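The complex appears here without one of its protein chains, the remainder shown in place.
Note that the chains take the letters A, B and C in the order they are written out, and that residue 1 is the start of every chain.
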């Protein structure tokens, strides 16, 4: 196995220790509870934002802890959701007296573990709201229950984080977060699987010249394996279901997040972005903000996740607010 | 070949088109001259900074064009230096009347092509200074002529860029840039080679369980192939020659740049950073600033480049100044 | 006298399961790799380590306390979907152990039925979805059938474990509608479900531990 690591059982804490050391002014790492907490002081009465999920999808979520985004993140083992103890510890650190919003991606493990944690904490009187992120456009509406939480998690954390920072109450922040999810769709493709540090094996084998269409994160396969076409056709495939589902019309403004899966060279990712953007513009849809890079990944998978958010004035205004986390930073 | 691309001959312009489209306020792409130019207005009399090199090492250099860093970048074909026409066009756009500094990495092609361009332009009366970046610590001092230009390029561009922004004259900026190079060293390791989009082949084969020690960028092999050890030993290997060469002593402050080579998961890179930092701290050396991520790469290579700059007050002050480029941004 | 399982037998059951899980780690990983992310065995292994430590270090007043502690240890070490689901299994089962140091067949049947219900609630899955429900559901059905009661505890648990194993094998022909396998659509067919495999192991260990006492 070609990995820079020590003991396979400590890759996650080793990573978190490094993250906190590299961004000492931004986050603090609590190794006992295995949570990452923001350092920037939060105004009393600020709604807390907590998220978490399987590790291996960096910078999700610890890379998004900080001013204007998450208050705390609880990273699980690689590709496994965090456990209730972690989530409860993170919640306690994130609660500034105005309640806490959980950003939960629609994976069984996450839904169940955040559910258990919320259950227990609510009995203690903590106010908790949840937003279920299920932006995966690869499943048709009839199978909406299977839609994974993908790139919209980043958008929700940024936008809801900005709203929380300006002091909006929990219900408002939760409603806003749900609005972002409802207006976002993601479609993913993979040109290779990834190698899990514990098993040392690729999660699947993909013959050269083929790719997986409709993947998520975590080394999951997609719906279909097809011959790998040129970039223009990949852009078509990724956009098709997104545009249909969001019912995008000429004049609509969108935020585009194009994330590599971890091993996609920037040169390819920007090339794909150019193709995606051309297509949107041709349909009269205006990409007014964009992020291109490794924002939600799957260890060393090759491939990309394309997320489109149908924007409006409020969302763009919140998008532009200052943010200072390990992996997203502007205006600060 | 598992690549998201169209025509292999247009990967570089396709990338640059995407880059400019994703960062419309930051850079402009001139497809005729194949150069990337900053959008932020430069004060008259500001020294211009130009760099360039083989593509495939993204975000070098186009990702560092913008306020507080480069005025223009000229990206060559994948792993090939830019050509004189490009360099001359970039120089003309970067010249605000106070001369231009070339940041040239010590690769034959770059040295020769920037040399040819400077030769021609000086005849036209353009003031040009060059800083040769040769921070590769994998060659002993006797073979200093072979030392490649690696991570120090990013540090030079940041620090000299800040100095240029505050209006310092060309000689000062050039001297400062040389000082940064002299106080920086880089050591690289690779756990896999990369696949060139034109040839479709890996530049070398590496059996599982081994790694290359002392690599650069561009898919070059290192000095030696050794069995892949645990992360702590990798950190030892990378730091050893750097610390020796920089003669770091307890109490010294350093800037650490740890870059993945393109396909290294963040979880591994931060784990390596934790090990590197532990060792520095143990020796009494203080990592006062750090960057961990894909800052100088080699397409889809797995591995890392560790760059250490022996800092001082002036360098840190310039380091902290605002920067707004596609790939480095703070304070703006 | 009706045969009952003492708290020590419950401990034996858990230790046996822990040992089997550790031995089957890579097998379970492989099964999970076919349609999921390939770490079901490693997940459970972590739980096994925690449960063993718990059984070694702590004394429990009654079976409820014992199984509740096991449930929390599992939930907080296994992680993922299976951690929450196995945790719920033991949490629900613990209810029938309140104030008791033994479990009889009726208690076990009630407890396992409630565990199944808890799992279905939390995971939203039904039999046929290609999950661990496909192992525990037929086992509970066997225990609940009137003819089983008369067979005696050991024989009943044997039949239940066999039903779980048949249920496990039957998942091979199913298309996953829950868990990571569900992303694959038809391609999930042809592989035995990892969670159903570990659940069948858990029930076979229960039978084996009961048999051990009586022999």
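Just so we're on the same page, contacts are C-beta pairs under 8 Å (C-beta built on N, C-alpha and C of every residue); 3 or more make two chains touch, one makes a residue touch a chain.
Computed from a predicted structure; not experimentally measured.
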Margin query: What shown chains come into contact with the chain that's not displayed?
Written below: B
Check: Which residue from B:115, B:169, B:229 or B:331 sits in contact with the chain not drawn here?
Finding: B:115
Check: Touching the left-out chain: which of B:81, B:184 or B:302?
Finding: B:81
Notebook entry, point to check: For the full complex, which residue in B:122, B:146 or B:208 touches the chain that was left out?
Noted result: B:146
Next item on the list: Would you write out the residues of chain B that touch the absent chain, in ascending order?
Entry: 54, 76-86, 107-109, 112-113, 115-116, 145-146, 148, 196, 198-199, 201, 203-204, 214, 216, 218-223
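FYI, only the chains that are shown with their structure count from here on.
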Note to self: Thinking of each chain as a vertex joined to the chains it touches, would you call that graph a line, ring, star, complete, or other?
What the structure shows: line
Next item on the list: Name the chain with the Cα centroid closest to the overall protein Cα centroid.
Entry: A
Check: Per the centroid of Cα atoms for each chain, what is the distance between chain B and chain C, given in Å?
Finding: 55
Item checked: Between chain B and chain A, distance of the C-alpha-averaged centres to the nearest whole Å -> 29
Notebook entry, point to check: When the C-alpha atoms of chain A and chain C are each averaged to a single point, how far apart are the two points in Å?
Noted result: 33
Next item on the list: Note the residues in chain A that touch 2 or more other chains, in rising order.
Entry: 78
